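Here the structure is laid out as structure tokens; the discussion comes afterwards.
Left out: one protein chain. Kept in place: all the others.
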Amino acid sequence: MSLNTFGHLFRVTTWGESHGPALGAVVDGCPPGIAIDEAAIQHWLDRRRPGQNRFTTQRREPDAVRILSGVYEGRTTGTPIQLMIENTDQRSKDYGEIAEKFRPGHADITYWQKYGHRDPRGGGRSSARETAARVAAGGVARAVLARLLPGLRITGYMVQMGRLRADRDRFDLAEVERNPFWCPDAAAASVWAEHLDALRKAGNSVGAVVEVVASGVPPGLGAPVYGKLDAELAAAMMSINAVKGVEIGAGMAAAELTGVENADEIRAGADGRPLFASNHAGGILGGISSGQDLVVRFAVKPTSSILTPRRTITVTGEETEIVTRGRHDPCVGIRAVPVGEAMMACVILDHLLLHRGQVGPL
Amino acid sequence: MSLNTFGHLFRVTTWGESHGPALGAVVDGCPPGIAIDEAAIQHWLDRRRPGQNRFTTQRREPDAVRILSGVYEGRTTGTPIQLMIENTDQRSKDYGEIAEKFRPGHADITYWQKYGHRDPRGGGRSSARETAARVAAGGVARAVLARLLPGLRITGYMVQMGRLRADRDRFDLAEVERNPFWCPDAAAASVWAEHLDALRKAGNSVGAVVEVVASGVPPGLGAPVYGKLDAELAAAMMSINAVKGVEIGAGMAAAELTGVENADEIRAGADGRPLFASNHAGGILGGISSGQDLVVRFAVKPTSSILTPRRTITVTGEETEIVTRGRHDPCVGIRAVPVGEAMMACVILDHLLLHRGQVGPL
Amino acid sequence: MSLNTFGHLFRVTTWGESHGPALGAVVDGCPPGIAIDEAAIQHWLDRRRPGQNRFTTQRREPDAVRILSGVYEGRTTGTPIQLMIENTDQRSKDYGEIAEKFRPGHADITYWQKYGHRDPRGGGRSSARETAARVAAGGVARAVLARLLPGLRITGYMVQMGRLRADRDRFDLAEVERNPFWCPDAAAASVWAEHLDALRKAGNSVGAVVEVVASGVPPGLGAPVYGKLDAELAAAMMSINAVKGVEIGAGMAAAELTGVENADEIRAGADGRPLFASNHAGGILGGISSGQDLVVRFAVKPTSSILTPRRTITVTGEETEIVTRGRHDPCVGIRAVPVGEAMMACVILDHLLLHRGQVGPL
Partner (left out) sequence: MSLNTFGHLFRVTTWGESHGPALGAVVDGCPPGIAIDEAAIQHWLDRRRPGQNRFTTQRREPDAVRILSGVYEGRTTGTPIQLMIENTDQRSKDYGEIAEKFRPGHADITYWQKYGHRDPRGGGRSSARETAARVAAGGVARAVLARLLPGLRITGYMVQMGRLRADRDRFDLAEVERNPFWCPDAAAASVWAEHLDALRKAGNSVGAVVEVVASGVPPGLGAPVYGKLDAELAAAMMSINAVKGVEIGAGMAAAELTGVENADEIRAGADGRPLFASNHAGGILGGISSGQDLVVRFAVKPTSSILTPRRTITVTGEETEIVTRGRHDPCVGIRAVPVGEAMMACVILDHLLLHRGQVGPL
């Protein structure tokens, strides 16, 4: 079976393939009366849009979104919002060569194994183009959150490319929008640019780590024990193409801590709210938000579509080599930044609605 | 709201608190006609049972499971299977002292924030005792898998305690059952024993990394794009108490790889099935199993209930210190091993049923 | 697969068989802080309890409910509430005779067809004893509704037994609790008593129609278009054992009306709320409550377990006759009244929570 919906109350169903006529998302359960229009959603899509600099795929897609339902006279009606993005720059002939071969590290082979066939054009449903639909849905979530949680701020950025890590001592969130890597460390961004140029020219690609932080999240969000906020964020991020690891707060490094170190000590804040001395928890305890910043990180593997030949087999089982031409991102992690933000927005809103459903207004 | 169910077709709903009369799981959607009895489930529970050595909590719970429904004359009927475990060794008075304070790093405070009150006895619903219900449900999943996927083998083990890592060159899975840490590296286990003794005596605790591997998984399992096998495993593992990070295959280290390195090259296997030269993917591509071993790792943070005083606040907002007495695991990662195995079993079975529902028999 | 859960936010999972050790319900998603105890739930169970007069099965079950989780110090915690009812008066030997035969009109044969076997003791999972779990869950729902919707009143009663209809001109809701048929027409109740005595002595049984009315339901509940309030009520009632038809408002008779007749004309009420001149709609328009009384009716077929011989086949396909001894309700519709009320309570609460989740407080 196929499960193309996520969320409980704010439910997003995405559809569409890389080289079909269109793709999109149906957003169900959106609160009514929220001001929204195509421009507001387009704002977020433009951040994910391919072809904006030499470090992303050169496919030229305007990714123009159309709202086909659920909005009337500039406000959500409470009924399903269909967001459609037409594909305009398919170059399916690029895929003729690989239609009979599997790309190592790519979903080509598993779609074949599962469904008995595949759509080779740009990866079909497994393409990262699907994430445009997530970003569009995230745009709706953002509009609702702007009303329900005006103090919320969601910021994604890259903290690592290959073995090169940004330096947290140099972090300046104002830098994030100033370089093609959404990197808060301007110096790292320069180094990365050189590094990625070299890799790209060598017909290679590289992985990355993205961090998404949400501040202004109220305490109490999360539905223990199988709808824990961290479990839902983990699923949301791991469902993004090419993601292989997800961390909350201290993440994998939590294993290295002692109980004494890991305890985020609590003080009484000036405003009567608890004040935490550190945030190893990443803002989540027992699956419920504590009011601290939500901190999520995920690793994105390198693109499997590369120009360096790799050994593989054909659909009929013969051994061969493959070189993937076409227009591919040398570091898909870059464009995963707005996608991670969109997933964060959707999960927070979903749990906000769940919370007020069960417990009442925050 | 509260979401205490996981799974799509093989659905597990758990209930119960650490110090209530009982806890358990309702398993719905189990295939009929599967041979099962209490002893078969008890086998798995006994592996998770507390008090078996000095490295786990000294609470003495037999964790005896009773099947209250869904099994008739030794076989599943296809209707809900209620698995109940009575709590017998509650010592709620241990919690008198902490009832008015929040333990840093513990869900005490967030349950309070969300629900407006909490059950302080042993953490109530947020206690790791809930994982007994998961292991019981996993026992049912194992019985079904033994019939549907006889070649499947699920093995969990600890690969890291604090900063001490097991050495993969010394891995011997036969060692896993021979030391109290489920560690495949016997030498590491000895070092860990000393280390944990020292920490325990110092009133401290420590984190760990657990790895769970499933071999014999057929290709084709997973429901892209929001029911991807890796997304589901990530949610399943992250929902376990104290887990802060989840990795599939290369995990967070995938960020460090180039596309050339990350490509798991494919050769034609002798049996006509694809043969992969490496397994950076952890057995999952595009959210679908490839037939390679599924490899999942997760980090467990150190227990927050420690004897070393930590600064905190009371429920009325006054600053104070806390020391948590009672019987706590100095390294909860140890007992997370059978829990991780159980979650792996449940997720694999659920996706096996989903697959044959949508696509037909494997 | 088996789907033993209903509800979206207020979710009820039932388990257990007629002759197993126990049965029950897990109630998940209950708002926290609601005062509840076993006595409050027992009140509703006692209304459904068998053996209270000669018109229901003579099985003597105290149906004593135990709360095993989710309630602490007399209040709901927001975590799963396990409600367990032990079976104490099983007489499985009654079923020896019918274990090899199928009762016409009974689920015996379809459970066999679906699952490849069955639990013949009292119908196993298909028994109406399952409805005790619904009533217990409904008791929890009622406690929450008493707090969230203090003006709500849910009343169920029988309006028809066989071909004998109660007379609406004689309806007096005060009569409902005064006769064994929950009949608001005292005169009809007398006639029904005679009629049912005669049927029972003749080894026969009879069907009934039950009506459940909820007044004080706020406008706005219901989730169009597949979670319409009427669609959910229809599913809830049709899922009760032996129900074959469900009506909302005018019900099947709506087919006979013209648009002029069917229009429930609207006037401005003294309190500023709309005042409807009639209620053909049964309180629901477009799947959303209008503030009028919710009116649901359902038909319950006659018990299939009767003393009159009926032709059937054995499990091996041979033709034979069957006579069902044991202790059976001659008119199961009677005990369906509190069950219908419980389902009404659960559906209303679920939609109340859904509404405040999506739209905000009422």
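Going in written order, the chains are labelled A, B and C, and every chain counts its residues from 1.
By our rule, a residue touches a chain if its C-beta (ideal position, glycine included) is under 8 Å from a C-beta of that chain, and two chains touch if they have at least 3 such contacts.
Quick caveat: nothing in here was measured; it's all calculated off a predicted structure.
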Out of A:103, A:125 or A:355, point to the residue that touches the absent chain in the complete complex.
-> A:125
Among C:144, C:166 or C:281, single out the residue that touches the unshown chain.
-> C:281
Going by the touch rule given at the top, which residues of chain C touch the chain that is not shown?
-> 1-6, 8, 14, 102-111, 113-116, 125-126, 130, 160-163, 199, 204-209, 219-228, 230-239, 241, 243-268, 272, 274, 277, 280-282, 284-291, 297, 299-306, 308, 310-313, 317-319, 333, 354-355, 357-359
Interface with the unshown chain - residue positions in chain A | 1-5, 9, 11, 13-17, 20-24, 26, 28-30, 32-33, 66, 68-70, 72, 75, 77-82, 84, 114-119, 124-125, 353, 357
What chain B residues would touch the chain not displayed?
-> 9, 29-32, 78-79, 224, 353-354, 356-361
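As a convention for this text, only the chains that are shown with their structure count from here on.
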Hey, which chain ends up farthest from chain C, C-alpha centres compared?
-> A
When centres are defined as mean Cα positions, the distance from chain A to chain B in whole Å is 26
Please compute the C-alpha centroid of chain A, do the same for chain C, then give the distance between them in whole Å.
-> 45
Which residues does chain A have that touch at least 2 chains other than itself?
-> 224, 354, 357-359
